[in-house]
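Would you mind keeping the following structure in view while I ask a few things?
One chain of protein is taken out of this complex; the other chains stay put.
Moving on to subunit A:
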Amino acid sequence: MVGIVVLGVTLVVGVIIGFAVRRRDGKVRAVKQVVSDARAVVTSDDLGVELGERVTLVQFSTAFCQPCRATRRILHDVAEMVPGVRHVEIDAESRLDLVRRFDVMRTPTVLVVDVAGNVVKRASGLPRKADVIAAVGVAVDGPSHESSHQSDSV
């Protein structure tokens, strides 16, 4: 009897987790800008390569990550398509310092970084190409175009 109850509860929890993850997966979210925190800024030293001329797409990956490959393909396509956009892939395991600094819990996690190194948007899970392109647009224009009162918090 206990076993049947445990089985039922486990399956219900599984369905809830499954739909919750599916809903959130790959969603490109806005990132609150903390202007005073230098650690929140991505530098070329962090990445080991120069930032993109306009936008850098920083992808955290691990060897044990199913959607990382598809994510790589999408970001690569966007970088090819939109001039000034660079795609940088980081092996999360060898850069745990960055993983902790940018609070990466899952792979793939994508940071959309503007020319000044600010993380404008982020997504975990496989993002949709259209969402990435839209986020790149926001990063190029600067966050002030999306929300005018963000500069007030300086």
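Assume contacts are C-beta pairs under 8 Å (C-beta built on N, C-alpha and C of every residue); 3 or more make two chains touch, one makes a residue touch a chain; residues count from 1.
Quick note on the criterion: contacts and distances are computed from a predicted model.
*Asks:* Which name from "Actinorhodin polyketide putative beta-ketoacyl synthase 2", "Glycosyl transferase family 2", "ABC transporter ATP-binding protein" or "Membrane protein" does UniProt give the chain that's left off?
*Replies:* In UniProt, the chain that is not shown appears as "Membrane protein".
*Asks:* Check each of A:A79, A:A92 or A:V119 against the chain that is not shown and name the one that touches it.
*Replies:* A:A92
*Asks:* What residue numbers in subunit A mark contact with the hidden partner chain?
*Replies:* 2-4, 6-7, 9-11, 13-15, 17-19, 21-22, 62-66, 69, 92-97, 99-100, 104-107
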